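A single protein chain has been removed from this complex, and every other one stays in its place.
And now, chain A:
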Amino acid sequence: MDFYILAQQLVNGITLGSIYGLIAVGYTMVYGVIRMINFAHGDVYMVSAYVAAITLAVLHSFGVDSVPFAIISVLVVTCFITGVYGWTIERVAYRPLRGSTKLAPLISAIGISLMLQSYVQVAQGARDQGVPVLVSGALRLGTDKDFAQITYMQLVILVASFVAMAILTYLISYTTLGRQCRATQQNRHISAVLGVNTDRIISSVFVIGAATAAVGGVLVTFNYGSFNFFIGFVMGIKAFTAAVLGGIGSLPGAILGGLVLGLTEALFAGYVSTDYKDVFAFALLIVILFFRPYGLLGRPEIQKV
């Protein structure tokens, strides 16, 4: 019996963790190239949930009934539109402030965050919105009384997250763009002196981060079925925590941090108390940062004199 509870919490934790990881990617990559915490990232995720719902509604009005087709096209369209949001935010709110103080883009990020929340609230209403359940049913393990289950939607989440992470890793490790991203991350000025158009790379990073968050947004929307204009805040904080936990600036760190955070929450919720799961998760963050100030996979920034 205990085995099934454990297995169930592990499944839940990994699913939740991979969503955190997807969103944490945006924080960590942006921090990597411009050393800025993009506080609007959680709200970009929130926007992507709305875009997903609208896209689904449009597809439905065209009479699209195939569930796999609907999920895939919603993913593609949402990634694209959310990517445009990411690009625009960087272009309008951050790039003009580059070269001014470090705090200026941070403040404008908070501004963008509030703006997105208000804009969605006014345009879409403050009430919870919902999408119908597209994928139901579950794989069950065990007897009728004691069992662990993985819903088909959780499977979709795991597969989609895995594929998104694989594409991202490939992009960063093996393409020219990825190489230039890594170079820009290590030293923006030197990259520019070597002919890399760093502004373009920074824009690309925002687009990639937003699109990855959109994958998370679509999956969460389909999984829980309801969302509102405020979901970006908590999710943003959690994903940011995951990024810090894994070592901000490190892409594998973001994924690992997301998984650790998701598993911690799920296990704590399963064995101790659901109400205190966030308290425990953040307490864990404090403990880990106490022993590894740069996160699990982070590297200290070396200040040379």
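Everything that follows uses one rule, which is that a residue touches a chain if its C-beta (ideal position, glycine included) is under 8 Å from a C-beta of that chain, and two chains touch if they have at least 3 such contacts; residues count from 1.
By definition in this document, contacts and distances are computed from a predicted model.
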{"item": "Among \"Aldehyde dehydrogenase family protein\", \"ATP-binding cassette domain-containing protein\", \"Nitrate transport protein NrtA\" or \"Tryptophan halogenase\", the UniProt name of the subunit that does not appear here", "value": "\"ATP-binding cassette domain-containing protein\""}
{"item": "Option from A:S48, A:S191 or A:T264 whose C-beta touches the chain left out", "value": "A:S191"}
{"item": "Omitted-chain contact residue, chosen from A:H60, A:R140 or A:R179", "value": "A:R179"}
{"item": "Positions on chain A contacted by the hidden chain, ascending", "value": "167, 170-171, 175-180, 182-183, 186-187, 189-201, 204, 207, 304"}
